[in-house]
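With one protein chain removed, the remaining protein chains of the complex are shown where they sit.
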Amino acid sequence: MSLSDFFQQIINGLSLGAFYALIALGYTMVYGVLRFINFAHGDVFMIGAYCGYYITDRVQAVFGGKLMWASALVVLLFAMAVCAILGVVIERLAYRPLRNRPKLAVLITAIGVSLFLEYGGQFFFGAIPRAFPELIPDLPVGGLGTLVITTNQVLVFGVTVALLVALNYIVKHTKMGLAMRAVSQNATAAQLMGVNIDTVISFTFALGSALAGAAGILFAVSYPSINPLMGILPGIKAFVAAVLGGIGHLPGAAVGGIILGIVETFVGASDYSTYRDAIAFAVLILILLFKPAGIFGKATVEKV
Amino acid sequence: MKKTLFTTFAAALGLAAPLLLAQEIVVGEIVSMTGDKAGFGTEIHNATMMAVDDTNAAGGVLGKKIKLVSEDTQSKPGEPAAAVQKLISRDKVVAILGEYTSSLTLEAAPICQSAKVPLISPGATNPKVTEVGDYIFRVCFIDPFQGTVLSKFALETLKAKKAAVFTDIKQDYSIGLADFFKAHFAKNGGTIVVEKSYSSGDADFKAQLTAIKSANPDVIMIPGYYSQIGLIAKQARALGITVPLIGGDAWSDSQLVAIGGSAVDGSYFTDHFSAENPDPKVQALLKRYKEKFGKDAGSAAALGYDAAMVLFDSIKRAGTTDEPKLRDAIASTKGYQGISGVITLDEKRNANKPAVILQVKGKDFKYVTTVNP
Partner (left out) sequence: MPMKTRLLLIAVIVASGLLSSFTASMNSYYVQILTFIGINIILGVSLNLINGHTGQFSLGHAGFMAVGGYSAAFLTTTYGPSFLAALGGSSWWSEALLFSGALVVGGIGAAIAGLVVGIPSLRLRGDYLAIITLGFGEIIRVLIQNTDAVGGPRGLTGIPGYTNLFWTFAIAAITIYSISSLVDSTYGRGFLTVRDDEIAASSMGINTTRYKVVAFVIGAFFAGVAGGLYAHSTRYLTPEGFTFQKTVEIVIIVILGGMGNNAGVTVAAILLTVLLEALRSVSDFTWLPQFVRDLTKNRMILFSLVLIALMLLRPQGLFGGFRKPKRT
């Protein structure tokens, strides 16, 4: 591998990792507060992409084909809003009634919700892959010699960093964030201190799902072929990224995503590209075996 | 009195039932209407229904109407076995049409073979499919032929010396096609400079493409399905890969251009037929398909229609639906003028027919050349 190839692969890995990081942020938020894996997160991401698919033409018509960035922003916000509502509805109908049941019951329900969104999506949207309309043009960024970076890659990276900073601010410096941290540490105690758990959890789901919606739009812009099962792989990989960084830890999720993106890229470029599918899982198993709390997570001991 | 009436009624029913049944010839179909192969499945199913309607409108076969019983295999292994068993032993079908993919057909084939019910696959290109037994047929060409055609085209027309191969590790079709391409290309003076793989469902291919780029090939062969090809082409062009991309019949869908846009422009692929074929029969069918389903018919539709029509034609020629005779009639199909070309089944029950090479130009697939076996 030549040096320029090496740097090109680093760029490829970073841009792929940025997506994993973006989706992982939502995963990790929900886990941080509720301590359960929202299996359906990747499918909410898919719904976000389909929102964009169905309204882009209309929005662009309203703007008369001008103000490209404004119409892109409207599409993005619309998808985020739909996904936020979807997230709240899922939590209200499927997860809330199970809040005091064993964690496994919620996990099984989450698998059910995930399958429902995937195959319901196939039923309503059709199983055929759709071409996502061009929301913003993807142009090469010049001045880097033989290295290739496109505007979309820069955009995704920028959005991921911005959202990370914003989320971190919400969690660390707002009243709602304080409530979220309180619920995360001890839900009962938080309730006794006057925190409305239902509101906090709904808010967490809305926020996490909105992030998934945003990721869905950005993903579809970069990889404009969407189908109802598109959320499965990115969802699982983002989960691995979240675990890698220490689940519940926001910057950890971002770092985990980047690491996973780079590892996958180098495996894909190597002679072992046929094993690429298994890499995320191998990383997951290794991490859980040797550092179950992840890179930034703190180990917890179960109390009797 | 009541009793007699009842007996007469029952007797009449008993007599009438076989007569009623005899008015119909029941044909089975296994097709993926849901799951990840539903795109092709829907197209095949639409075309098969058209073939049945056309035949029935023309008076049916042997004076009887064709009744199609369709089973969804959900693109999922395990389903074809149960579906075919049901068609054979409950619906008493005389023959079965389908599946489009080799892996699902390979599961149905042994059952059809032991029950001695002919099976005609519209699109299973793996050579192993018809090796299952003498009741298994197909109306498409096979991977060795398609691989050879692509390799010849790359060597002779594109004057390529170095080829890269980028396969979909999850699809038996992709692996098979790549193998035959590689074998022929290497044997005839070319070199395979790099091989990489991806999985159906992937969206990012930049890692593999960067590696392919640095191997500096003259042509990149990507025997995958259209849904990924568009993305692969886009990312390849973005990375500055300008060499031609070539592939097989799974590229053949209007979504290829919808997803790939200008990135797939100028690429070549082999197909079963060209929509530009001036044959009025072909044009009429394409027009009717578009009117009825609001979508252009691809080669899956052409093959689905042909598989059904070859079967009905064979029933006519056999003059019966009795199994050994029907089998022999299908096996002796010769020079049948289908939508996807002239179909002649060889002694291995494979369709011996030419492939066409198409080039993506704008939104259309332009006919380049026909390659005979």
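Just so it is clear, A and B label the chains in written order, and each chain counts residues from 1 on its own.
To be clear about the criterion, contacts are C-beta pairs under 8 Å (C-beta built on N, C-alpha and C of every residue); 3 or more make two chains touch, one makes a residue touch a chain.
As the structure is a prediction and not an experimental result, all values here were calculated from the model.
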Omitted chain - touching chains that are shown: A, B
Which residue of B:158, B:175 or B:215 touches the chain not shown here: B:175
Chain A residues that touch the omitted chain in the full complex: 36-37, 94, 97-98, 101, 103-109, 111-116, 118-120, 122-123, 236, 239, 243, 274-275, 277-278, 280-282, 284-285, 288-289, 292, 302, 304
Absent chain, residues of chain B that touch it: 33-34, 70-72, 74, 76-78, 81-83, 85-86, 88-90, 102-103, 106-107, 109-111, 114-115, 126, 128, 132, 169-172, 174-176
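Basically, only the chains that are shown with their structure count from here on.
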Averaged-CA centre spacing for the pair chain B and chain A, given as whole angstrom: 37
Partner chain B, residues of chain A touching it in the complex: 1-2, 5, 8-9, 12-13, 15-16, 19, 119, 122, 126-131, 138, 140, 146, 148, 150, 219, 223-225, 227, 229-230, 232-234, 264-270, 273-274, 276-277
Chain B residues within the chain A interface of the complex: 34-36, 38-39, 42, 169, 196-199, 201-208, 210-211, 214, 226-228, 230-231, 234, 238-240, 255, 258-259
